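With one protein chain removed, the remaining protein chains of the complex are shown where they sit.
So, chain A:
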């Protein structure tokens, strides 16, 4: 029997369709169908000037706009051959790690939603997210569409009081709340029965499907771009690459909790050494000159390797602009994970990959 899950279905995190071939309740095959949210991101990028793409990158993975900005800024800076000042680097890392916490919290929360724990866990997770978004709003002006990074720095310095808020969160509230979430969910028997051994992806399969991010690391491959190809100033910080070995939904959940703890660790170091100084090299320009050439900038986004490939021919806009979207590529492993499982689990498996349709479809 063939069942269509979606495109309009609360469990699919957006407009996304899964064509599931069933034998009784067992999944024989699964085909993801997407493109419902396609909005021509890459082609619009080729029409826009370099700077104008920045706000559009926010709209890829709208949960973690700061990381998206980061990757694009890196790609263009590499081509322009500029380096942001120290303070800007620290602020960037701070924002990227806060974004990772936000994204993982949302993912954990909604995973529980997919399991049927309707809205209580997710709202606990969203409380922390709201407080972090307050910080984003104060520095960048917007809660989700931050548009904060510029080539050679960030748009503006941290306003008064923001640093205190971050410190308060990082040192006081977040560790306590993450522990609470841990206590609340991790040993819950229902969660364990529903997730342990479900949606298994082995290390070989994960590599063969070029999965990245939490999906890859939960399968036992400690690959993190922050360590494998350190960008910005990540080589200065002490942190562990979280890794888990079973490759099932439960491990992906645990891995995200681990990563939040590591992010808090990085944030503590950032706050300790944050230097004074300018946040942008040179004068802010609305029309940057990017020399001809090509470059690839990649960051370890919350969902995996987020890469921007740009080709410039010296004109005010890119000749080619391509995004390697982690959600999109991780989604290819969905069929592998779901095959042989029960149809009731496919929603949870999808939730554990943590896709954002804005990024899948672009």
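One rule holds for everything that comes next: contacts are C-beta pairs under 8 Å (C-beta built on N, C-alpha and C of every residue); 3 or more make two chains touch, one makes a residue touch a chain; residues count from 1.
Just so we're on the same page, contacts and distances are computed from a predicted model.
Undergrad: Quick one: find the hidden chain's UniProt protein name among "Iron-sulfur binding protein", "Lactate utilization protein", "Chemotaxis protein CheA" or "Spore germination protein".
TA: The record names the chain that does not appear here as "Iron-sulfur binding protein".
Undergrad: Which of A:33, A:190, A:208 or A:228 touches the chain that is not shown?
TA: In the full complex, the listed residue that touches the missing chain is A:190.
Undergrad: Looking beyond the chains shown, say which of A:22, A:82, A:145 or A:335 touches the absent one.
TA: Once the missing chain is taken into account, the touching residue is A:145.
Undergrad: List the chain A residues touching the unshown chain?
TA: Its contact residues with the unshown chain are 48-49, 51-53, 55-56, 120, 124, 127, 130-131, 134, 137-142, 145, 147, 155-156, 159-160, 165, 168-169, 172-173, 180, 183-192, 284, 286-287.
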